[in-house]
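Left out: one protein chain. Kept in place: all the others.
Let's look at subunit A:
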Amino acid sequence: MSKLGTPVKLDIASEEFRMNSKEVREARDAHWYAETDWGIAVLSYEDNTHLLHSPYMGQGSAKWPRQHGVSSGQFHEWWSQNLLVLEGDDHHRIRRLVNPAFSRRKVRAMEPKFEELARELIGSWIHRGEVDFASEFASPYATRILCMMLGIDESDWHHIQELASTIGLGLGVHVGDHIASIDAAVNELTVYAEGLITEREAAPTDDLLGTLLGANREDDRSLSRQELVNIVILLIFAGIDTTRHQLSLSIDSFQKQPDQWDKLARHPYHYAERAVEEALRVNPIGRWVTREATESFQHRERWIEEGTTVHLYTLTGGTDPAEFNNPCDIDLDAERSPHFAFGGGVHHCLGHFVARTDIGVALAALAGRITNVRVGADTDWLPDSGNTGASYMPITFERRNSVE
């Protein structure tokens, strides 16, 4: 596919910027990429999936804190040693040891607990006909599942969620302004994680943390205590806000297509997986996957210099009409090419089976109980760039009486 236009410039920092807009669709019609203040924005599905696996690309998030004026302290220390930014053997050794704890089999075993939690939360507000979905479902659901996996007392969920969001500020452009509280959160979680690990060492368990503690391979030494602490913090950082916001985004997409919502309600086991995939394709929490050129190389007509930041645009690629029919619509029966909302290559999301399973369980449970869902116009959306979502999302609904 060759496009004859010239790449446009997208002002992604503007308040008005929307991924799912005429402006971005026209930019994608004109060219496979656009320029932005933060590097190249890759727009087409074909180029995104190609560059996702390019041998000239590294993960690219390592230098973020330094680029924003943070070059010491607990957050910086932790960030520079976490799986997401490690490369080569350092990354692969740890990834190989932690992967088995996140297998589909291990996650499936937790499914009944996810279902029970979804039922409990829905039961607490269904009689009202309205609820702030963000704070009364998405937040507690995502956070309590992470607590469950790590063996953290679920009644602490609110505090854990605050710590996760505080560390999350480390990936924002204002990291410098918040660094004192971010460092304090990393500190607190370090102490917390050490406590959990000490408990497990004294009394082994077969939950996720117990599995990680026992992770060992003859030819790879096991995880050090520091590596275990780092991974616990990473799971809290990478697993809570992602899942929480993806739940709200999924509801927002399905409310626009009540026929698909009702279809899910009628055949939850058949469609739950598809529902998650379609929501991630048309409305992903991570609006781009970050990459950086590790050497200079040619891609199509463009020479990409070493060190260039390349953002792979998930929503834009996932709704590219060159790849998908009725690209912006959720269609639970369509055969779709894979989206890349979980990234790709060696850094492909470690927790994707967890997210896929728990979001699927949640959507099926919700579709089975509520219908005519409307998302309030006063929803408090985060900026539509980087990671997005809603911090406040009032919805109204009717109770579903029966599913024919």
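By our rule, a contact is a pair of C-beta atoms (placed from the backbone, for glycine too) under 8 Å apart; a residue touches a chain by one contact, two chains touch by 3 or more; residues count from 1.
As a working rule, contacts and distances are computed from a predicted model.
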Which of "Ferredoxin", "Protein SCO1/2", "Sugar ABC transporter permease" or "DNA repair protein RecO" is the UniProt protein name of the chain not shown?
"Ferredoxin"
Touching the absent chain in the whole complex: find that residue among A:R66, A:R128 or A:H348.
A:H348
Missing-chain contact among A:S54, A:S80 or A:S181 belongs to A:S54
Kindly state which of the options A:K22, A:R105, A:H127 or A:H174 is in contact with the chain not pictured.
A:R105
Any idea which of A:R96, A:R128 or A:H159 touches the chain not displayed?
A:R96
Interface with the undisplayed chain - residues on subunit A:
49, 53-55, 92, 95-96, 99-100, 103-105, 338, 342, 344-346, 348-349, 352
